[in-house]
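The structure appears below as structure tokens.
One protein chain is absent from this view; the other protein chains keep their places.
First chain written, first letter: the chains are A and B, and each begins at residue 1.
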Amino acid sequence: MSKNIKLMQGNEAVAEGAVIAGCDFFAGYPITPSSEVAEILSSKLPKIGKVFLQMEDEIAAMGAILGAALGGAKTITATSGPGMSLKQENIGYASMCEIPCVIVNVMRGGPSTGLPTLPAQGDVMQAKWGTHGDHAVIAITPSSVNESLYETIRAFNLAIKYRTPVVILTDEIIGHMREKVVIPDKSEVEVIDVKLPDVPPEKYNPYNYTSGKVTPLAPMGEGYRYHVTGLIHGETGFPSQKTDIIQNAQNWLIDKIYKNIKDIEKFEEFQTDDADILIVAYGSTSRSARQAISMARAAGIKVGMFRPITIWPFPDEQISNLSKKIKKILVVEMNMGQVILEVQRTACGSKVYGLHIVNGEPITPDNILAKIKEVSEN
Amino acid sequence: MSDRIEFRFSGSGGQGLILAGIILADAAAIYENKNAVQTQSYGPEARGGSSKSEVIISNDPIEYPKATKVNYMVSLTQEAFNKYINDVKDDGIVIVDKELVTDFSKAKGKLYVLDMVKSAREELGKLLGLNIISLGVLVEISGIVSHDSIEKALMKRVPKGFEDYNKKALEIGFRLAKEVKKG
Partner (left out) sequence: MIKTKFNYDYYLRKNTLPHIWCPGCGDGIILKALLRAIHKCGYSKDEVVITSGIGCASRLPGYVDFNTIHTTHGRALTFAIGMKMYKPKLKVITISGDGDALAIGGNHFIHAARRNIDMTLIVFNNYTYGMTGGQYSPTQPLDSFATTTPFGSIEPPFDVCNLAQAAGATWVGRSTSYHAVQLEKFMVDALNHTGFSVLDVITNCHISYGRRNKMKSPVEMIKYQKEKAVPARSAENMSPEELAGRFKTGILFEAKDRPEFCGEYHKKLELLKTK
């Protein structure tokens, strides 16, 4: 097979990945810096017989993809900060009702309207805690255009497999930069499809809280009639206020993610073997960190990096293990301190430093090198 | 990192500089199998204001995607020239148009002042294509990619019916650069 190599934008790679993953349905609302995802899919999806919808607002876009997902569609929406805030209630609905969907948040500076055209990584905590109530989510932070494509495919798979919203957190840099991408053939990647349940309709319950297995979501209109509600519900799908059902439902929403963390987690370790300082960085910032590490090593400072690709659920175990052998950890992120809180929680015994620059510019390798030197002398 | 070369097109929104950057990155990445990253930045408005489009080209993987030590800069407005000249390396090369940039009090690096606007007006009949002329100049002066590669990348992104027009613009750029190189 001749390799299909293209120069493309991160946002385009997300759209390309969605198509390869078998996306059936996109609904969105225009917002910088994510609009290219919508623009590209508005052309690609109809050409392959799929649905593209520009809705009246962000909330409607989120509702529409959930409606389609209940019909069995593989769905995606794309947005940025203000839009992500608006979508939160329906994201919670997706968590509660266990409806698969992929939500792309091309992060820009915030809060509020913030910096529409400039990058930030300020929505990491929002991805986890943005909607009310206890729940778990999966969130992914690609650091290149190529990774944006492959991680979008993985996001669709995880969404279907665990019946959960999956958030792809890119940022203005990754979303807008152009890089070489190797576009795979569908046969080269794993794609999980929506399936009918393996039990007949009369035996089908849309939820299962105790077996440890995720019940497939039956596409509506195929003979499996059931009820979906954002109220706490039992395994039959109908609302309940029984204490044991409430507790089981709550446990399940967390457990189905955390008990499968080995399958969901993804990370990269870079030059950690002999490192005296460990950088924790993700997304576009990890690129600067990698360059800074080469510069630091050239100057005789042994630095390595841990890069979460799945950022939620957080890689507690890996950070904890690394912190046993590397005593200084430097968290670099384009926010005022979000992932550092998780690192402080999990890295027992290491001193945790933070480099948080939020000025509309990406954090540069020089910024990081200066901080490495400071940490090294500390 | 030693072979990392940084290019910056700067001017105002709507001049087509982002496209020029994309074509350069495409030529390097797809037709010469190098690594290339193209980024851009602009204000909240889509048109007007100062904008820049940057391309990093290297044989090694490119990590930090933005330009910080610029080897080659093209400026098509005085405002962009003043705003973005600081990152140009001392031995960097700056390419400007004779009519659009006239105040060189902030100049840095080696300066090439060319008649790009004048040539566009006289040979193309309009200013559309100024971005491609400047791209031709940049390619000729830097030698970063072959004429053949840049032409292929250009043709891929030119609307139907405008192939000859753009090819001509590119060649004007090559010629102007050759002239100025000769001194």
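Here are some notes:
Just so we're on the same page, a residue touches a chain if its C-beta (ideal position, glycine included) is under 8 Å from a C-beta of that chain, and two chains touch if they have at least 3 such contacts.
All values reported here derive from a predicted model rather than from experimental measurement.
Listed by label, the shown chains that the missing chain touches in the whole complex are A.
Only one of A:125, A:196, A:220 or A:261 touches the absent chain when the whole complex is considered: A:220. Of the candidate positions A:60, A:102, A:281 or A:301, contact with the hidden chain is made by A:60. Which of A:82, A:197 or A:230 touches the hidden chain is settled by the complete complex: it is A:230.
The omitted chain makes contact with chain A at the following residues, 24-25, 27, 46-47, 49, 51, 53, 55-57, 59-73, 75, 89-90, 93, 220-223, 225-231, 238-239.
Definition applied: only the chains that are shown with their structure count from here on.
Between chain A and chain B, the centres computed from C-alpha atoms are 36 Å apart. Those residues of chain A whose C-beta lies close enough to touch chain B in the complex are 5-7, 32, 116-118, 173, 176-180, 284, 287-288, 290-291, 294, 362, 364-366.
Partner chain A is touched in their complex by these residues of chain B: 1, 22, 25-26, 29-30, 35-44, 62-66, 68.
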